[in-house]
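Got a structure for you, written out below as structure tokens; questions coming shortly.
One chain of protein is taken out of this complex; the other chains stay put.
Each chain gets a letter, A and B, in the order it is written, and its residues are counted from 1.
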Amino acid sequence: MFINLQAAYWVIGILLVLMIILATLTLSMKVNKKRLEKKEKKCLSEFRSYFDYLQLQLDNADRLRPPAKPLRIFEKKVLQKTLLQWVDRLEGIHRQKLLTLCEDIGLISYNRKRLKSPWSIIRIDAAYHLGILRDSESTSELLSMLHQKKFEASIYIIARSIAQTSKDVNEIKSLIQYLVENGKQNSHLIADISKESYLDLRSVYVDFLYESQLELVKVGLIGLQDQVDYHLSEDIHSFLHSKDKEIRILTAKLLTSSMALTKRDVQAYLQFPDWEVRQLFAEWIGNSELKQYAEYLREGVQDLNWMVSRSSAKSLMQLGTRGFEILCELASGNDGDRGREVANEFMEEELKQSIHRFSNLADITEYNQKVYIYQKYFGKSHDYLIKAT
Amino acid sequence: MREILLAYGIFAMYYVITINTIYFGIIMFSFKRITGIIKETFYSKYEPLSGSKHVPPISILVPAFNEELTVKENVRSLLALHYPTHEVIVVNDGSSDDTVGVLIDEFQLKYYKPTFIKDTIPTAKVKGIYYNPEFPNLYLVDKENGGKADALNAGINLSHYPLVSSIDADSLLESDALIRIARKYMENPEEYVAIGGNVRIANGCEISDGMVKKVNLPKKLLPMMQTVEYIKAFLGGRIGWSDINGLIIVSGAFGVFKKEYIIKVGGYRGGYPGEDMNIIIKLHRYMLDNKLPYKVDFCPDAVCWTQAPDTFKILGSQRKRWGRGNLKNMLEEGMYMFMRPRYKIMGWLTIPYNIIFETLSPYFRITGFLALVGYSLLDMSGWEIIATFMLINVLYGTLLGIGSLLIEEMAFQRYPRIRDYFKMVLYTVLMFFGYRQLGILWRFLGHIDFMRKNNTWGTMTRTSWNDSNENKQSA
Partner (left out) sequence: MSKAPIDSNILKSFHHFLHYYQASQLTCGVIVAHADLDQSKLSKLKAYLEKEEPDTAFQINYDAQLGILGLLLDDCNLAYTHFYALYVKEFLEQHNRLTGFLLVGSFPENSNDAEQMLMNMMKEMTESNSDAKEIKVFENITKKTAETRSILIVDPDVSVRQLLKNYLESKEYIVHTAKNGKDGLDQYKKLLPDLVITEINLSAIAGYQFINELKKIDEQSNRHSEIIVLTNKQMEQDIKRTFEFGVAEYITKSFSLIELEARIKRLVKVMG
């Protein structure tokens, strides 16, 4: 028959052995972890006074001193854990002092050595820490590590470290190019990573705008949004005619954040074919309280896309009495039925809300004015009058 | 006669061995992926990322049906997720209790006419939308009863963002769960259509303020069984399946989806349970039909804690629903993908595995068991063979459980105590003496329900998080 008991016993044996191996492995990992935890706790309590010293003397001009006694590897690791957490959270002179201390303790040389480890997990650990340590001398090694590695999720860990350590704009540029070429539509993640760099990447982003690869253009557009005082050149507008929808949206975002727009631009973009772009501009007018564009939002409220329509109405709410009057006009049906309901909802919402937020005379004056406008269109309403108390 | 019975019984045994062997292969894929997961888990900076403007915004959809006890805490903790931009959309699916009232009180929501909800996907009638400008990222949709899928569809209709996340109203997300999934998504936003989170059992844990404060193993038998069952299914199973892009389900308790494609496949299917599996199969099918590159993934470090049923009655009804939903999904979608080359790994492996070894398993196992019983009644001479095979199956299953526990230990360590490990191993073994068989029976009963067209949500009783906590303390 189709059974061989002998073979079955063998299978049982093998299964049992495998089970024991796996269980032993798990248990030894558990025990080991417990032991390390205990050791770390003890080590931390030994360092407590030292950490107090560091924190209290952070402000002093003096160089922070490494612990007096020679450190074992384990102690270095424990110190590294705490110190790098501080480095990560702080900026300015304090971070600089802590970084100098880390170097004095030998953390940089320790991690550089580990970067050459045969184990990929140790290399990643070292790369991660060298990034926080801002060790610019490791950048080239990190770059070659990046290029050798199969493109998988941990690539981004190395990439972040390169962005943190690099002193050379061109390195960052080639890093971004590498990530774009090998990754898939990861421009937002790349932008987040390049933000780690302390270098001025403006020129890199501008260069990217003229690349043929769309992903690079996107990285450029996203990156430039963070450049506060960057003067955009006129041809940025041409990206709004790109074939790629995301590029059009990103361009609109960049334009609104730069504020370099003429009246005609704004009017045109509020009628843009992509609803996302229309919505962006409608929201922007409200958030930046650009009262001069209130009139343009009238059509926005009548937009066939509900998101644009609501965003426009919401922006009108933020544009003072003129915005409010436009809402009233729309709600009264003077401009037809499109957008009427939305306008009505926001108009009433505005009245309801502002009745609760009087804090000074100006608020009351504005409220009264709004009620006055309201009555012009809808007749007397006792719900909204401020009652004499 | 005797020979036939024995032969069939042995065939059923081989059937189970085959299941375990396939599972073993899947676990190997899980192990292959584990170092990558460890790296991502420990060396990604989630705190800065949870405030970065480069992270995509997400709409969280919370279908709620008679959740007045838990919904308040739950919404509070969802609003408090550490994430750059997200909105929470609670959809009340015609509850008969005061789910709506509880939320209105807590967040001082005001009624709005449902003018701004669009009917992108048709749903049952929406009665109103509740909102408070002081909490601009919270919406409550009140609609007539239409089932969980219908509620999710209504949430999609209102959602403002291109990513949606479905979350059960009785589960708790860890505060970095969403950002962990988002980071994965950002690596390849073009291809990811769905990413699931890891579901863990919260029974026995210390919970307050909508957060799991201390992780403990459940004290009761059934939740304990489900704990090891979930670890095996999620860590051993889903990591491996996702590695070969053959994941057939993203748990309804917590997953993130690209809205565009959910709408393209017509939204969630109502009328039957198992809408979470259904949407994933539909996504696979749509993407493969249109030859679009895509990925369905699983993110084991994004954790959602859920309350497991702790009575036979509720667990049985849950499993019957799963059985019914699974059968429906296989008849409606699976059949058309079965062994069809265009559906690649789905067509060759995932769907056949699910049809032959999941959907049909009650029939093989029950008949095989009956054959062996019949055989033993006639003649006991083959007992040694039967016992050997049974032992192999138990050991094989246990090995898979132990392998999953090793994955847990390598990457997550939620249960650090050594005592807990032994307890989990014990229950992994115990699972094969009663619990597993019961599960198969329930699945079979679910199929019978399907034939009878019984389509209710099933018994759904919930206790408040706080209550279960108090019970635990007094126990």
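Simple rule for what comes next: a contact is a pair of C-beta atoms (placed from the backbone, for glycine too) under 8 Å apart; a residue touches a chain by one contact, two chains touch by 3 or more.
Just so it is clear, the model here is predicted, and its values are computed rather than measured.
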item	value
Listed residues A:Asn4, A:Thr24 or A:Gln55, member touching the removed chain	A:Gln55
Contact with the hidden chain (one of A:Arg35, A:Arg72, A:Arg89 or A:Lys167)	A:Arg89
Missing-chain contacts mapped onto chain B	47-48, 50-53, 76-77, 79-80, 82-85, 134-136, 175, 209-211
Touch residues of chain A, complete complex, unshown partner	48-50, 52-53, 55-62, 64-65, 67-69, 82, 85-86, 88-95, 287
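Just so it is clear, only the chains that are shown with their structure count from here on.
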item	value
Whole-Å gap between the CA centroids of chain A and chain B	30
Parts of chain A lying in touch with chain B, wherever the complex brings them together	1-3, 5, 8-9, 11-12, 15-16, 18-19, 22-23, 25-27, 29-31, 33-34, 88, 120-121, 124-125, 128, 152-154, 156-157, 160, 183-186, 188-189, 191-192, 195, 222, 306-307, 310, 341-342, 345, 349, 353
Complex contacts: residues of chain B adjacent to chain A	7, 10, 35-36, 38-40, 43-45, 49, 52, 54-56, 112-113, 115-116, 118, 133, 160, 183-184, 186-191, 384-385, 388-389, 391-392, 395-396, 398-399, 402-403, 405-406, 409-410, 413, 416, 418, 421, 425
